[in-house]
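The following block contains the structure, expressed as structure tokens.
A single protein chain has been omitted from the complex, and every remaining protein chain is retained in its original position.
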Amino acid sequence: MAELNVNFLRKQILEMGALAEKILSFSLVSENSLNDIFIIEDEINRYHKQIDDDVFKYIALKAPHATDLRTALAVMKMNSELERMGDQSVNIKRYNQKLTTTHPLLDTLQDEVLQMVKKSLDAFSTSNTNLAADVIKSDKEVNAIHREIIREYFRKMKEEAYPFEEGFAAMRVAKNLERIGDHSTNICEDVIFLDSGHDIRHNPEKKNERV
Amino acid sequence: MNDIALKVSNLQAWFGDFHAVKGISLDYQQNTINAIIGPSGCGKSTYIRCLNRIHEEVDGARVSGEVLLNGQNIYDKKMDAVEIRRHIGMVFQKPNPFASMSIFDNVVIGPRLWGERNKDKLEEIAISCLKKAALWNEVKDKLHQDGTSLSGGQQQRLCIARTLATNPPIILMDEPTSALDPIASAKIEDLMTELKKEHSVIIVTHNMQQAARVADNTSFFILGELVESGESSQIFTNPKKKKTEDYITGRFG
Partner (left out) sequence: MHLSSSRKFKDRLFKALLIASSFIVVVPLLLIFNFLLQKGITSLNLDFLLNAPKPVGEIGGGMKHAFIGTIMMVGLGALIAIPIGTLCGVYLSEFNKGRIAWTLRFTIDLLTGVPSIVIGIFSYLIIVVTMKGFSAFAGSFALSIIILPTVTRTTEEILKLIPTHIREAGLALGLPRWKVIYFILLKGSRASLMTGIILAISRAAGETAPLLFTAFGSMYVSYDPREPMASLPVQIYNYAISPYDDWQRQAWAGAFSLILLVLGLNIFARLYFKKNKFLKFFIKKS
């Protein structure tokens, strides 16, 4: 049995994070089948359960304090975010399969969100709160792109008789991407909490600050 | 699945009329650390002292039941208690290096008194045991100083080194860190984790946190009875018995 300590928990969550990145990128390209995605999702869910159990045992047995305690709690929260990301990626794949064309805004959104996910995991890995702050800021932009996409497709379906199924699918893809963006933002808030002990959630001024 | 290092069956112990240990059965796996916790007077010290037959040295003490080491019952009429204790070592609550004896002499006293005369062999034993006890670096230049000249934590590690000299497969520890400061205690805990690679450790502790930190398995005693025993990760996250839960959450004891 591996030694139950913070480094082990960090290692576990980063492995899960790598899987989250992988499942997102797989869901955005057509080469992979839905089945491939399911395999990765199973793996993510295994990590989900294991990490929760590990953190629980770690806190019960080792009675950690200070940074160790904040790390353990951050890992538990990130666990939840990454598992949701996995779910959303599965949804993205489902809807992506129905799309025959794409839209430049969708491409932009995909790229942005992929970046957010990668950066948020980097920020955790290297305890880089500046990077975390950047990701949190970019969430605004991602939300804006999402709203734009919804408006665009709405217009297309209304005015140009765009096929309803495709339009709906495209909007769902955008929605799921936006949610993944949110989860990355949450992860970055946890990184900032871990590093500084400050809870910046629901605090617009703090969110704009660079640490 | 590890082998069983020590198997206790229906162990009972008395001090005169007082029934201190009331029928405890436990299996101890090889290379594990096993903690015994419970409120004061719950019989945990008496229990552990039955495992190396020290309990019977007290006037009016009586034991029944079986303790199997390598399949042999140490309480069998044919077994020699003195011989048994070479295979089941014990570390006590108060560090007790022997007086008027150097650090070196303290460590090797066991082998020496059983007849080991070879100086090189004794030196080898001393060095290896002191290293295992994480004390070598601190005493290598003063092996001939009196054992009592060391600090409390060092003395306790000296006592551990002394116990290791017999290379016992089982090491019993009766509240080994109660008399030490937190830093010295932490060193002993790290040491235990090292020791379990080659020995099996059974430790009585009144400090639950210590049991949680260090022990693979934890047993909970009340008034001489075993309430619950299992992996520490289960006992401290999800105990099966309410009494265990109450004790661990500090609601009594």
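Per-chain numbering from 1; labels A and B assigned in written order.
Simple rule for what comes next: a contact is a pair of C-beta atoms (placed from the backbone, for glycine too) under 8 Å apart; a residue touches a chain by one contact, two chains touch by 3 or more.
These numbers were taken from a predicted model, which means no experiment stands behind them.
The missing chain, though absent from the view, touches B when the full complex is examined. In the complete assembly, the contact with the undisplayed chain comes from B:101, out of B:101, B:127, B:143 or B:223.
By the touch definition given at the top, subunit B reaches the unshown chain through residues 52, 54, 57, 59, 82-87, 89-90, 92-94, 96, 98-101, 109-110, 113-114, 159, 162-163, 165-166.
Criterion: only the chains that are shown with their structure count from here on.
Chain geometry summary: the mean Cα position of subunit A and that of subunit B are 49 Å apart.
In the complex of the two chains, the subunit A residues touching subunit B come out as 56-57, 60-63. Residues of subunit B that touch subunit A in their complex: 209, 212-213, 232-233, 236-237.
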